[in-house]
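Heads up, one of the protein chains got dropped from this complex, but the rest are sitting where they should.
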Amino acid sequence: MNEFQQRIAASFAAQGLMATLGARLALVAEGEVHIEMPFSIHLSQQQGFVHAGAITSIVDSACGYAALTRSPPGSEIVTAEFKTNFMRPAMGTRFLAVGKVQNAGRMLTVCTGEVRAFTGDGPDYKVVALMQATMVNVPAGA
Amino acid sequence: MNEFQQRIAASFAAQGLMATLGARLALVAEGEVHIEMPFSIHLSQQQGFVHAGAITSIVDSACGYAALTRSPPGSEIVTAEFKTNFMRPAMGTRFLAVGKVQNAGRMLTVCTGEVRAFTGDGPDYKVVALMQATMVNVPAGA
Amino acid sequence: MNEFQQRIAASFAAQGLMATLGARLALVAEGEVHIEMPFSIHLSQQQGFVHAGAITSIVDSACGYAALTRSPPGSEIVTAEFKTNFMRPAMGTRFLAVGKVQNAGRMLTVCTGEVRAFTGDGPDYKVVALMQATMVNVPAGA
Partner (left out) sequence: MNEFQQRIAASFAAQGLMATLGARLALVAEGEVHIEMPFSIHLSQQQGFVHAGAITSIVDSACGYAALTRSPPGSEIVTAEFKTNFMRPAMGTRFLAVGKVQNAGRMLTVCTGEVRAFTGDGPDYKVVALMQATMVNVPAGA
């Protein structure tokens, strides 16, 4: 792992919520981060699908870490805001959140993300959610 | 409890994610629902504050149930989309999500929500997040 | 007019789009700004109602100027992002955009706004749109 992959792996391991959701880092590249989460009934809404909040949690983290790969040295990322569309029920055996940087400014980074639902072992998926997010660079330790 | 309070209590109990987050229904009124969640390190992001995704999960459920109180008989609510602003770190001993209906249409209901962070036993709080959400009425069992 | 009212009046007068839309400043108070726009067929969408873009333009300016009333001396406001819900057709003889500051930070200000449609001379209105927006403080002249 290179330096930013190590830094993101350490930060991800410190996110209690990611462990609670059963999520794991699946890919860290410059400007793009993937987070995977298997289905669990402990993540459900009332109809048995995965709750919009759990779907949002993994794509928010994916977008935040994607932003971190493009942030100035010594900075942290916090989420200023995001918007998520839910296009179909979050049904599947596993979910992959893909976060990408669209524009990295000095202060603000704009990211887009999607969550893909897989129903079997194959590569086929359906996009269940789309995110557009604004991330803020803050000095680490601030 | 009246009929819609019973119905919402039953639906809430079926949301696996709410139990996973340690959240509970705190108020159900016509057009307004509150959900409370105590702080836990299992909900944290990398700095130890509550993750934006957990904050969003409770206010999404609060908005969805607020919409349900105004929906036609026999319908379910699903989230079409939401947008959340995070105004300060989610620090506190407990959090209260307040969801309110702003406009209930035949097909779509627009809600706003906020999440309040409390640091002690008193009534003082700071608003840490604001949501604006679109909920869809779908036939129950569809 | 006090200092910030003068400054906002001057800035508003420099917004070519506001003149193009026939909009005028209706109220400037600390943390709250109103902008009024009469109906015109030149602002319409295909059904003859006011276009979502014109509605958004006035409430964006109202939110931006509300943010300016709470910004540090010597700073300008630019819109980082906004989200608008349209709850009913924008029908009316005049429209009033109300922008309010919800939280003013050092760098970012979160505002909410609504657009009210009036159909006669009286005080009755319907809210046709809701906005939640993020404004950025930038040094003036930057």
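Note that the chains take the letters A, B and C in the order they are written out, and that residue 1 is the start of every chain.
Keep this in mind: contacts are C-beta pairs under 8 Å (C-beta built on N, C-alpha and C of every residue); 3 or more make two chains touch, one makes a residue touch a chain.
For clarity, every value in this text was computed on a predicted model and none was experimentally measured.
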Full-assembly contacts of the left-out chain, visible side only, are chains A, B, C
Absent chain, residues of chain B that touch it:
80-81, 83, 107-108, 110, 134, 136
Name, in rising order, the residues on chain A that touch the hidden chain in the full complex.
83, 85, 87-88, 102-103, 105, 110, 112, 127, 130, 132, 134
Even though one chain is not shown, chain C touches it at residues 11-12, 14-17, 19-21, 40-47, 50-54, 56-58, 60-61, 76, 78-86, 89
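The rule is short, and it goes like this: only the chains that are shown with their structure count from here on.
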Can you work out the whole-Å distance between the CA centroids of chain A and chain C?
33
In angstrom, rounded to a whole number, how far apart do the mean CA points of chain A and chain B lie?
21
So which bits of chain B are touching at least two other chains?
83, 85
